[in-house]
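Could you have a look at this structure, given as structure tokens, before my questions?
The other protein chains are all here in position, but one chain of the complex has been omitted.
Here is chain A:
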Amino acid sequence: MDNSKMEGFAQEILSDLVEDACLGLCFEVHRAVKQGYFFLDDTDQESMKDFEIVDQPGVDIFGQVYNQWKNKECVCPNCSRSIAASRFAPHLEKCLGMGRNSSRIANRRIASGNNTNKSESDQEDNDDVNDNDWSYGAEKKAKKRKSDKNPNSPRRSKSMKHKND
């Protein structure tokens, strides 16, 4: 087969492929119309205006001022103290005794008995081990595993770095 015939053949194949693409689209559209989901994402002009993206300084894309709540204060429902908004979530965590850190700190206090020596150096190491906050049994196991840790592991030196900050 010479070149011009090859070229004709190639064009024919392309033509078939394009036809397939068109037919495919028509079938998809037809099904969408009959199943009722073709026009779902059409909205009228007025509604579109209501939700247009806002592009002004000092305001987010919805038109709301976004650091409105930065300096507000909230009253803790537990201890009735007035806390800054950005510190509120961590405060609640400790105050209510929920969340990872508060159980860890509490355990350490229990473990060291009356010894007020609070060691923070192992917090990084026990990230995974203390994920099971609600089961007391798991925390007992955690104590044992802590002593098995390799004192020369790189993580230890990482937490040493944190201690010096």
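Convention: contacts are C-beta pairs under 8 Å (C-beta built on N, C-alpha and C of every residue); 3 or more make two chains touch, one makes a residue touch a chain; residues count from 1.
Following the convention adopted for this analysis, contacts and distances are computed from a predicted model.
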item: Protein that the absent chain corresponds to, by UniProt name, given "Vacuolar protein sorting-associated protein 33A", "Maleylacetoacetate isomerase", "Signal peptidase complex subunit 3" or "Transcription and mRNA export factor ENY2"; value: "Transcription and mRNA export factor ENY2"
item: Hidden partner chain, touching residue among A:23, A:61 or A:89; value: A:23
item: Chain A residues that touch the omitted chain in the full complex; value: 1, 5-7, 9-11, 13-15, 17-27, 29-30, 33, 38
